[in-house]
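The structure that follows is given in the form of structure tokens.
Yeah, one chain of the complex is gone here, protein chain that is, but the others are all in their spots.
Showing subunit A:
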């Protein structure tokens, strides 16, 4: 049991780097990433798991980090937008830029991370229907989505 005001030790690997820290048990994963680790690429758009701006990969699955507690990630491995592509642009990132698939850019990290998960699951044979189905938890207010669909299609065809 953790008493009120007590902190909890967690260990997580983020973008290949091992972190150990103490967090209040109620701290959200997204705040741990942004405020404790300074990884501000992951955004907070809605607080209610609707918009997907906070999407990261936890243990191989995409999650919305605004509705997970940091303690739930204990012992886990996380990939955020900053860790994608190992210092080079990932093909998904390139495809987003090539296809004008972003405007204000706020949803973009979450959109790219969800695309990363989707393409990992579906591979290069992905259909437009599957893209729509796979990205419907990520809201973009600027692009109208068509260029995002084009970007995902392009990324799915490029070999990594």
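Note that in this section a residue touches a chain if its C-beta (ideal position, glycine included) is under 8 Å from a C-beta of that chain, and two chains touch if they have at least 3 such contacts; residues count from 1.
Everything that follows uses one rule, which is that contacts and distances are computed from a predicted model.
Looking at the choices "Protein-export membrane protein SecF", "A-type ATP synthase subunit I", "Molybdopterin-dependent oxidoreductase" or "homoserine dehydrogenase", the name in the UniProt record of the chain not drawn here is "Molybdopterin-dependent oxidoreductase".
Residue in contact with the omitted chain (choice from A:29, A:53 or A:119): A:53. Of the candidate positions A:2, A:17 or A:104, contact with the unshown chain belongs to A:104. Check A:65, A:143 or A:156 against the missing chain and you find that the one touching it is A:143. For subunit A, the residues in touch with the chain missing from this view are 5, 24, 26-27, 31, 34-35, 38-48, 50-51, 53, 80-82, 84-85, 89, 93, 96-98, 100, 102-109, 112, 131-133, 135-149.
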